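Contents: one structure, followed by commentary.
Omission of a single protein chain aside, the complex is shown with its protein chains in their original locations.
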Amino acid sequence: MSLSTHTTPSGFLLPSIHSAPAFFTEQPNPTTQSSATEQWTRLILTYARHRKLFVLRVEDAESTDSDWSEILRNERINRMFRLHLHAFQRSSSPVGRILPNHLSNIISNMVSKNLAAYEPPKQTRSALIFWRLPEEWAEILYDWVVSIGQLNTILTFYDITDPPVESPLTNIPVPLLRRAISILGKTGRSQMIAIADGEGVRFLARSK
Amino acid sequence: MRRGVGLAAFDRQEQSKRSFAELSSELSRSQIENLHSQLDQFRTALAHFASTHRESIKSDPTFRHAFRQMCSSIGVDPLAGPRQGGWWAELLGLGDWQYELGVQIVDVCVSTRGRNGGLIEMSELVRLVSKLRGMSGGGITEDDIVRSIKTLQPLGAGYQVVEIDGCKMVRSVVKALDEDQTVILAIAREKGGRVVEDDFIRQKGWTRDRTRAALENMLIRDGLCWLDAQDETAGRAYWIPSAMQWDA
């Protein structure tokens, strides 16, 4: 059995471990499992960065056409093939895939390391993936606002998440945006404004 | 005898004893001098040899082998590192070579430990170490690795070369492989890394209990293999990373 890297249709280079069938099973040995979780975490973060994906749901493990299918499944591990050879039915899934419970454990591990956060909070089925930390997002947000000359003007969230010209923040989820804004608020660089109809934010020059 | 009893005879005896001693020390001094000059000559010759061929020694495995044979015939091993090699190693500037290789071996073993549980096939190790050294490092052989691992022994990290079914493997964790595990590793190598219980029941005539115990021990206690619980034929397949080929 030779394990090799593989480039997905979206241009992502999968590490060779992704072609190992056992990579898709939760390992009973804690040392092995922590090594596997580490590999999964790295894979999820780099893939999220590659595709600009922000949210990972446990149910993504069960779908064949989610944004994450390229890494959560491996069609090249063709279990049907061997199934054919042995001529008896047993497998529940013809391809290599991570099971929801396994994915849920990986997400929880990522949350514990601050590489992800459950969103909405108080549930464990979906999480924001921090392929950039909220602190990094805050700086990117502030730099972007300065670059388009919008200091001291009032911006709506929609202005930021859906600007006419695509920006590094296009499609950023509002909960993540809120975190970034509140981080800037700690240094007096942002100010939230709320009215009955919604919310807005004003960015301010860095005070000395 | 009688003459020797007198006081004068005593003196005389002392006298001759002294001159004999002088003579002997004279002789040994000249011998030592002789030896020193020979040694100096040899040392300069060897140092000259080593300095002109240092690059070849470091990068060319066959040349290194010949050099090592020549050295071992005179009872020194300059490549064995500063400790074993003594001043030879320092003199010839080759002591670091072995340690450097040792560090690279440890690097590879530790970085692959997560996936193979601390057991790596010799050819795989040679391949990964060569990759780590890059082109400029020159080629290395199994023989170099075996020697390097010997120099790692004082560290007590438990690095050891074990032979399983004619195949050399390097173990980087202190764990004794029992007989059954040796058999499992051998079968896994045949099958490209993946084994299931039936393999042993069929090929080795083991009972299911024995097979399961051996496999689960390797899996849970030793972390030497990975489990594929989604395997369609057996439900549980065991993957032994050290018997698999990794591209990266």
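Letters A and B mark the chains as written, and numbering starts fresh at 1 in each.
Everything that follows uses one rule, which is that a residue touches a chain if its C-beta (ideal position, glycine included) is under 8 Å from a C-beta of that chain, and two chains touch if they have at least 3 such contacts.
By definition in this document, contacts and distances are computed from a predicted model.
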item: Record-based protein name (UniProt) of the chain missing from this complex, from "Charged multivesicular body protein 6", "NADH-ubiquinone oxidoreductase chain 3", "Coatomer subunit gamma" or "Proteasome subunit beta"; value: "Charged multivesicular body protein 6"
item: Contacts of the hidden chain among displayed chains; value: A
item: Given A:Ser34, A:Ser63, A:Gln123 or A:Thr153, the one touching the chain that is not displayed; value: A:Thr153
item: Which of A:Pro30, A:Pro168 or A:Gly198 contacts the chain that the document leaves out; value: A:Gly198
item: Touch list for subunit A against the chain that is not drawn; value: 153-156, 158-159, 162, 186-188, 191, 193, 195, 197-198, 200, 202, 204, 207
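Keep in mind that, in the parts below, only the chains that are shown with their structure count from here on.
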item: Computed distance of Cα centres, subunit B from subunit A, in Å; value: 46
item: Contacting residues of subunit A [partner subunit B, same complex]; value: 1-5, 15-17, 20-29, 31-32, 35-36, 38-39, 79, 82-83, 86, 88, 90-94, 96-97, 99
item: Subunit A-facing residues of subunit B, complex; value: 114-115, 117, 192-194, 219-223, 226-233, 235, 237, 239, 241, 244-248
